[in-house]
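One chain of protein is taken out of this complex; the other chains stay put.
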Amino acid sequence: MVYLQYFCAFGQCFIGKLMYTDTEFLSATTTPFSYFPIVLQLIAALGFVGITMLATHFLGPKRKTSDKLINFESGIEQKGNARQPMAIKYFLTAILFVLFDVEVIFFYPYAVNFKDLGWDGFMAMLMFVAFFLCGFIYITKKGALKWED
Amino acid sequence: MTLLSIDWFFIIEKVLLISVVLVLSLVVAMYSTWGERKVAAWIQDRLGPNRAGPMGLLQPLADGGKLFFKEEIIPTNANKFLFILGPSIAMMVACMTSAVIPWGDTLVIAGHPVSLQVADVNIGVLFIFGVVSMGVYGIMIGGWASNNKYSLMASVRAASQIISYELPMGLALIALLMLTGTLSLKEIVEQQRHGLWNVVYQPLGFFIFLICAFAECNRTPFDLPEAENELNGGYHLEYSSMKLGFFLFAEYINMFISSALIATMYFGGYAFPYMDSLGLNPNMVTILGFLALFLKTLFFIFFFMWVRWTIPRFRYDQLMRLGWKVLIPLALANMLITGAVILARQH
Amino acid sequence: MNALISTALSGVVLMFVGLFVRNKQHIKFFAIAAVIIAFIANLAQYPSVELGGYVMYGMIEVTKFGVLFNAVALGATLLYFLLSGSEFEKVGEHVADYFALIFFILAGISLAASFSNLLMLFLAIEIMSIPQYILAGADKKNLKSNEASLKYFLMGAFSTGILLMGITLIYGAAGTFNITELGLGAESVHPLALCGIILMVFALSFKVSAVPFHFWTPDVYDGSPTVFTSFMSTVVKAGGFIAFLRMFHTSFAGGTISEHWTLILSIITAATLILGNFSAVFQQSVKRMLAYSSIAQAGFMLFAVIAMNNMGTQGVILYSAAYSIATIGVFAVLMKLKDYTFEGFNGLARKQPLLAVAVTIFLFSLAGIPITAGFFAKYFVLSAAIQHGHLLWLVILAVLCAAISVYYYFRVIIAMYFKQGDPGVENITGGFKAALILAIALVLVLGLFPNLLLCWL
Amino acid sequence: MPVQYYIFLSIALFCIGVMGVLMRRNAIIIFMCIELMLNAVNLLMVAFSKMWADAGRVDAGSAQLFVFFIMVVAAAEVAVGLAIITMVYRNTHSVDINILNRLKN
């Protein structure tokens, strides 16, 4: 029942708001509408990319031969599928990135509020960095970052 | 008739601005190729392009036109959809980054204030981060879709490299954020306008950021993904026509945007010394500010090229070691020292 | 709180120990020492909470109950290390990492025992779960282990998503994450919260493998390396229950709506009991039987959650202790055998009388036969349900299921004592025997004097 | 924008995620669907945070904090999950969960 109400409200708001995009919303930096220009730019970029892609598709000549459509392997005959498992190192790097990157995420709100938090916050962050370093040293020692072998 | 209450002026203004920015990016990118060759020639003591137009100035146009009219080849083994998606994403991302960079202060045209920033969002830095990290998808998808061993290898390398250098980049930025206390690029510039440039406070941070910017743009000495002597041209090996063009363009646009970003964040952006004490018309100041930013950006683009023709390419393990074992600890230390110093000065 | 800190730090320390210490025996000793330290640190906190818990930043509430449960979990882990610590080496190379992961799980458990904020609940459950995904797949070359790991991961992550949606919807309705302020058992509940609660109950049921959210359990327990199954199906499961219990007793109790939750949960309980027990009957492998039996035992522990009374709280502590010790013991012996089927136990009583006696006593405890800890465990949870007043049908059902459980537990005893055979048994060390005797003693002592544990509450 | 929009969007995303988990057979896609669920939750959480902040609750920021934790945990899950999927792929050369039925008796 409540959802039905929500649905109606949704419908009303949808019609109302989208039609009525006011300058007030558009110029303020704190509302979702401050992203509106970004949407415009996205549309522009999409349009540019799409049109160019289409244009080149029709502009270029088309003389397809089977040899031409084979993957280039320095002139020797193609062997097997390219999509083989890669060295696990790359994968490990990716995973480590994910892990460390989210730790970096935590620095952002801290950095923005850093002056208000003062030394207490700094100490907490120091602890956090210590854990960060623990992980970092651990993976280093484990040889996760060794590419030489 | 609610439609009429839309602020058409605002929209037109933004559309114009966006078009200008995009065209500017493209033109700068195009002429970067020319610049690159000229700089290379200059460094290597040769002439560089000089046939098309005066000083070869029409060379980029010729190159662009050629790309448009080249045959479009999609290998049979490739995944067609992804094959097209890859360069598209790369280009899209390159075009999106410029949205939050403040190209200048506010112009006043016919009583309307016109900001020279497409969108002043309060999380500008995060936006750039978010969009830039999308770039790796373009490369990865492109490399994967080609179904070519070299391409795949290159794209995996590129992905690894880009994400690896994103960490120190983020950490370096955090030190900057501690200083500025805001994520809005506009405010960062405004702060520098009234004080010293951030590079003074953050030399190490700037240095780390710069190195990471090189890596993010796959520029030499970190251009492993397209190391032609190892990988026959890298992730865009199978590409031709404008799809190849997109990859190349994207790289140059990225270089441009990176330079602009470095200038904005560390070198005062559109601010230039004494800009508020010259006593000029505000619009004039704004235009001068834009020019200042443009000059700074051009300098960094030049710097990119200068480095390219000066420093040899890293080996992959050296690259990764530099990223993980040198830059990350350095950036962390930079962050902590910055924090401690700021707090100490506060009291 | 001490337990949380000490286990988390121990985990980190053990990771590094693995880097610098090559001898696997030494790593084991490190782990044992660490768990003892954590145990003592945890108990050291007891005097400060004896007169009432204290709250930290509205996130964690340290209570006597939490401290006691941590003591049980840490004690059971200690026993587990003593009994099965040397089995870690057989799984793979990274022994120290396995130990470290177990310590992280323990940190999650101690968080689960003392959260007072939904954020901490979420973190507790995740900290408990994620290391388990890794442990389940620790035997990297074994396809069964791989599958267990993948299945566990996908299911676990899925249930996490559901849990989070539940939490979010509840937050949307209540505006707070503090479990004491949610008041989900009140006279009327916001419709958003209704959906949230149901999602949450489902997700938590998932984590404690209650029917019908149990389907991952047998496969995962069967596929995982046995030494980790032993831990996962005991201490960790108890940790899940403690989270469930805290959530239910603090937020869902009191008020007319709470009866509906009780009803939902009692249906889940009934299903868990019936399915767990009946499926266990048909298993051929003891390991798999124990997996199903853990589902069945979960049914009993759910009583403590439903009942929402003091008896239930005591019951879940006792049940955790009894169930953990007994199951860890059975698994420890199982790991010494070559053949995990029932036939593998044939004639064990002749060949290794001590092992046979130990298994018998542990199984008695699991079946709930007096003078073993399991009896009082069952006693308390059944009492809790009877005290609740409206659950007598469930109690009778539980009793019938307990009788069924005797069937499959006794199959092992029958195999050991009454059948002829020559079971392949690995070398039994004196230390193992001593630990086994310790476990037997614990089971019997708790079976005679449950108040030794409960007097702390 | 009213919070209902966000509720509907999130629920829709969440349901897409759930259906994906239940219907797809490729481990990676299931995994992506799970991430979709988590992101739906994140979105909703932030929306609710805003809602309660507008309603005058001073502690509404805690929901945004929650989102951070969800992200972190999701990252941890990604790390573990991808590792597991890779491991399975290396052993079976497939990530189809249907062929993983060895444990069923």
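The letters A, B, C and D name the chains in turn, as written, and every chain counts its residues from 1.
Here is the rule we use: a contact is a pair of C-beta atoms (placed from the backbone, for glycine too) under 8 Å apart; a residue touches a chain by one contact, two chains touch by 3 or more.
The rule we apply is simple: contacts and distances are computed from a predicted model.
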Name the absent chain as its UniProt record does, using one of the following: "Multiple resistance and pH regulation protein F", "ChsH2 C-terminal OB-fold domain-containing protein", "NADH dehydrogenase subunit M" or "Cytochrome c oxidase subunit 3".
"NADH dehydrogenase subunit M"
Omitted-chain contact residue, chosen from C:16, C:278 or C:379:
C:379
When the complex is taken as a whole, what residues of chain C touch the one chain not shown?
314, 364, 368-371, 375, 379, 382-383, 386-387, 392, 395-396, 399-400, 402-403, 406-407, 410, 414, 417-418, 449-451, 454-455
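We adopt the following convention: only the chains that are shown with their structure count from here on.
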When the centre of a chain is set as the mean of its C-alpha atoms, what distance in Å lies between chain B and chain D?
32
The distance between the C-alpha centres of chain B and chain C, rounded to whole Å, is 53
Set of chain A residues in contact with two or more other chains
94, 101
Along chain A, where are the residues that touch chain D in the complex?
6-7, 9-10, 13-14, 17, 32, 85, 88, 91, 94-95, 98-99, 101-103, 105-106, 109
Within the complex, which stretch of chain A touches chain C?
1-3, 131, 134, 137-138, 141-142
Can you list the residues on chain D that touch chain C in the complex?
3, 7, 10, 14, 17-18, 21, 27, 30-31, 34, 37-38, 40-41, 44-45, 48, 51-52, 55, 57, 59-60, 62-63, 65-66, 69-70, 73, 76-77, 80-81, 83-85, 87-88, 91-92, 97, 100, 102-105
